[in-house]
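The next block holds one structure in the form of structure tokens; read it before the comments.
One protein chain is absent from this view; the other protein chains keep their places.
The first chain written gets the first letter, and so on, giving A, B, C, D and E; residue counts start at 1 in each chain.
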Amino acid sequence: MDPVIWFFLLGVLAGLMRSDLRMPKAVYELLSMVLLLTIGLKGGVELAQQPVGGLVVQVLAVASIGLVIPLAVFSAIRALSSAPRADAASLAAHYGSVSVATYAVGVSFLATRNVPVDAQLPLFLVVLEVPAIMVGIVLAKGAAARSNWGGVMHEVFLGKSIVLLIGGLLIGWLSGPEGIEPLEPLFFDLFKGVLALFLLEMGLIAANQASGLKRRATLVILTAILTPVPAAMLGIGVGHVIGLNVGGMTLLGVLAGSASYIAAPAAMRIAVPDANPSLSLSASLGITFPFNIFIGVPLYYGAAQWLAGAGA
Amino acid sequence: MDPVIWFFLLGVLAGLMRSDLRMPKAVYELLSMVLLLTIGLKGGVELAQQPVGGLVVQVLAVASIGLVIPLAVFSAIRALSSAPRADAASLAAHYGSVSVATYAVGVSFLATRNVPVDAQLPLFLVVLEVPAIMVGIVLAKGAAARSNWGGVMHEVFLGKSIVLLIGGLLIGWLSGPEGIEPLEPLFFDLFKGVLALFLLEMGLIAANQASGLKRRATLVILTAILTPVPAAMLGIGVGHVIGLNVGGMTLLGVLAGSASYIAAPAAMRIAVPDANPSLSLSASLGITFPFNIFIGVPLYYGAAQWLAGAGA
Amino acid sequence: MDPVIWFFLLGVLAGLMRSDLRMPKAVYELLSMVLLLTIGLKGGVELAQQPVGGLVVQVLAVASIGLVIPLAVFSAIRALSSAPRADAASLAAHYGSVSVATYAVGVSFLATRNVPVDAQLPLFLVVLEVPAIMVGIVLAKGAAARSNWGGVMHEVFLGKSIVLLIGGLLIGWLSGPEGIEPLEPLFFDLFKGVLALFLLEMGLIAANQASGLKRRATLVILTAILTPVPAAMLGIGVGHVIGLNVGGMTLLGVLAGSASYIAAPAAMRIAVPDANPSLSLSASLGITFPFNIFIGVPLYYGAAQWLAGAGA
Amino acid sequence: MEITERKLLTIVAESVLEPRLIEVVDKMGAVGYTITDARGSGSRGARSAGWTHNGNIRFEVICTGEIADRIAAHLREHYYANYAMVLFITDVGVMRPDKF
Amino acid sequence: MEITERKLLTIVAESVLEPRLIEVVDKMGAVGYTITDARGSGSRGARSAGWTHNGNIRFEVICTGEIADRIAAHLREHYYANYAMVLFITDVGVMRPDKF
Partner (left out) sequence: MEITERKLLTIVAESVLEPRLIEVVDKMGAVGYTITDARGSGSRGARSAGWTHNGNIRFEVICTGEIADRIAAHLREHYYANYAMVLFITDVGVMRPDKF
């Protein structure tokens, strides 16, 4: 197993046993900043080296995943449970959007196996972050609602993660491989170490979320376990259609199957305040995140390999 | 001299001259987290490569050091001074337990000289952290006291340092040398730099502690200067008996001769509240820590070499 | 363009668009601590390798730059504007003192072009930080004022940046190139990455300062744009006279042309409280800093090349 | 020294509300505020300061009783139902009454 | 707007006591608390927030006068002798008296 995963487990155990191990907020923010910039820079450098044709069509196809997943999740929850509209919409937004930490674990998994990945995946990460959040808001309130649409959009589009990902992409693209070289010791060489520390904190948080799970536990657990695989399969399928390689299909599957725990919660809290924030967070952080990094990533890789083989 | 030691001196000077140099708490915690994980990971990897026989016997022998030292320190202080029972017990706990920073300086010292160290030393670090704290509590209150024994044990065993050391050991052991390789840039290559920054902060704190030394100064100074060497000799001797190499004997001496400034103060503050916390901290941080890193480490190394030579 | 500059632009854009991207204070302090130590260590190691003759004369010549610039800036502002004495003196102090971040960008610029730099430049950085601040205080209050002269001097000389720069210099000098080797992964290899993150934050702050620019905007803008180039030329000229190489002349120009945003504001706030702190900060951080890293550094390099060529 | 009475309105709320509270306080006519980061526990469970979107802030406004009432009424109407929030009012003395 | 009187109990104490204070407050019947990190100085010397186990916390509880008295009495009995601790009580007005 990829050793970074052990750090997540260590965090979970420490959290469940109520250790006083805690990561200062400033450290968490430094680590996430470095991760986001690393992902962006790496993508930008690769885009600079191998320009990708037909990017617009691919982006549209990927964005459509971000529309389909939340609609499906919302319909399923509303059809099969008595959850209020707001909670169903919020869960839909979380599962339609993406988790950078899950993506990073996927990158690390593929790197260990030397599986090449298409250059445009970090771009797809950006593309997938936002649409589902908008869909979730519309599902909760109707498009015409008097909601402070501008403020929410500002928050989502200028949120830290989008800014750092796009910023990294552009800087990597403008600088190219030689330009970026002096930045490599911090942003590339330390990647796995930074990810390990980050996952330690994720484990602590996940333990907290999972043990806080009380209300509507059935809804949360079922959503958290049943959503990732079909969503990931959709991602892998779309990846196949738009011509990604096995690594690219895998990561698009990881993105589709992952659930947001930063951008979506923040936006939902403001735009859909009557949704219970702890439902979505327990689901995405407490269950789906561990599910994906332990079971999901290898599974999606297997599926991508199979599909690539079948298609060949 | 090992350049990391200069950073300690720089911190001391800045502290004594009342510079506004200060390390944010979050940074201190990041650095100590990385140091603890580094020590654990390194030990785990080495244990994975060269399994150690007779570990149980060794661990018992090492743990006994953690019982003998506090009993000796307590008896001596009570016999030779008028210090109250609680203060004597607290000092005993501090000197029986260990200092990770001193250990790290010892590791750095031996690494500079390319002296090999037995794989099990990080494990001994864990083993030595706890027993003396329990002895100290019993000495202060008697074993039957109504004290919140469970709470204190929880705090000690699930304290940050134990969790990260054991976690690192296990992850290193499970991952092995190749598995850990991608983590090396952060945890191994940066080790000395991280230690340097950490010692800078230690210097600032030590200056503060030393200059805060007022009450019972004689007791504090004598305890802090007279305890390390005999305690270290006990450690070196035990190391020799259980068959450690010169590096291992040196580090076991360093551990025995070092005084805790994180786990013991926290536990004593709760379990023995009538002990004056600043006595033990001035002694361990303000005097023993600098004594050990400047004089103790080379001295213990010399003693270990001599003993190994005499035994041969 | 040096990729680290893009990070500054990213910060400025994020700041102007009011993104929620923010760097925790603790991270900012960690980064600046590492930068200061890196600059000091590098200089110390180089001084250890190639001892510099005539250093005293050079230091005096450089210190005189720190007296001439503030006097000139003060006279010009008082002659040409209606700005109160205190504000003119404060601006003078800021422009006579130096900016470590600008210096670091200069170092990075020259490193990319493999331009060698004299070993004593980090020492000159220290030398230039203080005198202008004293001149500014005297200009504001007269030398005989009842001001708490001791307190201010203490604050300036024992400020974080002086302590870390001098500390780094001494440690580098005492340890020499081999001694410092184990510290290189943190302090040297990560230099550009750390600088990139630091400039990201500088961009966020600069955007804030520039958009806060309201009162006395003409004075601020003119001072901020007209001071750097002549000041830098003075620095380059002095560098030529005292026999620096092209890299050294460039960096002395960068130092002279840069404006302080840490030491000077802190000292002025206490010693000259009736000066409006936001005037000087908007000028130095909001305008001069970006001016120097985009236009100044290459310009000063060109001038140094030309002068070196003309002199040859 | 002349001391004038004013009200100190203290709001403890989830930190995600910071920009909203600033807006509200401004709109209701207060001329300043002070914020500290906090953690705590209440009817909506424990809120730790550690993780980004899960901490509290402690938001203070010195103002006239009238403005305090207006802010409190607004918050009650728009935020009490859905957000972790506690609000209390203290009598305080200030030296420059025109400032608040 | 109807304002009801409650007590605000503020405790400044060494941060190592945080879990104990939470327990005490809970046991004495208060339904919430707010904590901020602090530093300071008093009869037991200066306490800086910088270093892990050496800072203070500022612990606030809004509650009835009766509960405030109970908490204060308990703390006085168990903690005053051996810990850095200061405690003061303020009258505050709240809008939802059933909440405290």
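As a convention for this text, a contact is a pair of C-beta atoms (placed from the backbone, for glycine too) under 8 Å apart; a residue touches a chain by one contact, two chains touch by 3 or more.
Keep in mind that this is a model prediction, so the values were computed, not measured.
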item: Touched by the hidden chain, restricted to displayed chains; value: C, D, E
item: Touch with the omitted chain, as defined above, among C:125, C:138, C:166 or C:262; value: C:262
item: Touch residues of chain D, complete complex, unshown partner; value: 1, 3, 6, 8, 22, 31-37, 62, 90-96, 99
item: Chain E residues touching the omitted chain (full complex); value: 10, 12, 36-43, 56, 58, 69, 72-73, 76, 80, 86-91
item: Touch residues of chain C, complete complex, unshown partner; value: 22-25, 28-29, 205, 212, 262, 265-266, 269-270, 273-274, 278
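In this section, only the chains that are shown with their structure count from here on.
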item: Set of chains adjacent to chain A and to chain E; value: B, D
item: Touching chain C and also chain E, the following chains; value: B
item: A-D or B-C, whichever has more C-beta pairs in contact; value: B-C
item: Euclidean distance of C-alpha centroids - chain A vs chain B, Å; value: 41
item: Whole-Å gap between the CA centroids of chain B and chain D; value: 46
item: Interchain centroid distance [CA atoms averaged], chain B/chain E, Å; value: 35
item: Interface hub residues of chain B, defined as touching at least two other chains; value: 22-27, 29-30, 185
item: Interface hub residues of chain D, defined as touching at least two other chains; value: none
item: Pairwise chain contacts, counting only pairs that touch as defined; value: A-B, A-C, A-D, B-C, B-E, D-E
